[in-house]
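As you look at this complex, bear in mind that one protein chain is not there, while each of the others sits in place.
And now, subunit A:
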Amino acid sequence: MSVTTEKMSSIVDRSQWIRLLSKLDAEQVVAEVNTLSSGWQITPKSLPQSGLAMLKLEDSAYNEPFYLGEIPLATAWVDIVTPEGSNADGAAQVMVDNLEFVQALAVCDGILANRLPGYERIDELLRQGLEQCNREEQRRKNMLAATRVDFSLLDAVEDDDEN
């Protein structure tokens, strides 16, 4: 994914918003959301929860599902009403224990999806999350690129040791 001057929430699919925002410092996101949503009415549509989820994986030999293990999971689904009367709902499910963080992410999801007042500030967070994700992706690709095996015959290329 590339970073441009367009609105991030227009470029990045909603299915990736929470992934990108969760790369950021939880306190930063919570503080931004608290500031932005001051005076808004935010009520849970379902009880915010922190617990575990079973990770089900398909074995790629015989295509049978099995449980690889468990992961932490926090979930939130909120209804948002702004002082101007705009109404939206947003939700988040993240592999963390932090309920305050997941509720803030759910509010971000609602703000971005419905372009609520001040959504540009959350869009900026999305941009920061994307930059962080890109750095991580780059780091991983570096690992692969630097260790790619060249199976060319030895007499067809210069010996690695001589470089």
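Definition applied: a residue touches a chain if its C-beta (ideal position, glycine included) is under 8 Å from a C-beta of that chain, and two chains touch if they have at least 3 such contacts; residues count from 1.
By our rule, contacts and distances are computed from a predicted model.
The listed choices are "Xanthine dehydrogenase YagT iron-sulfur-binding subunit", "Hydrogenase maturation protein HypD", "Carbon-phosphorus lyase complex subunit PhnI" or "Carbohydrate ABC transporter permease"; the UniProt protein name belonging to the chain that is not shown reads "Carbon-phosphorus lyase complex subunit PhnI". Of the candidate positions A:Met8, A:Val33 or A:Ala91, contact with the unshown chain belongs to A:Ala91. Within the entire complex, the positions of subunit A that touch the omitted partner chain are 14-16, 18-19, 22, 45-46, 49-73, 75, 77, 89-91, 93-96, 109, 113, 137-149, 151.
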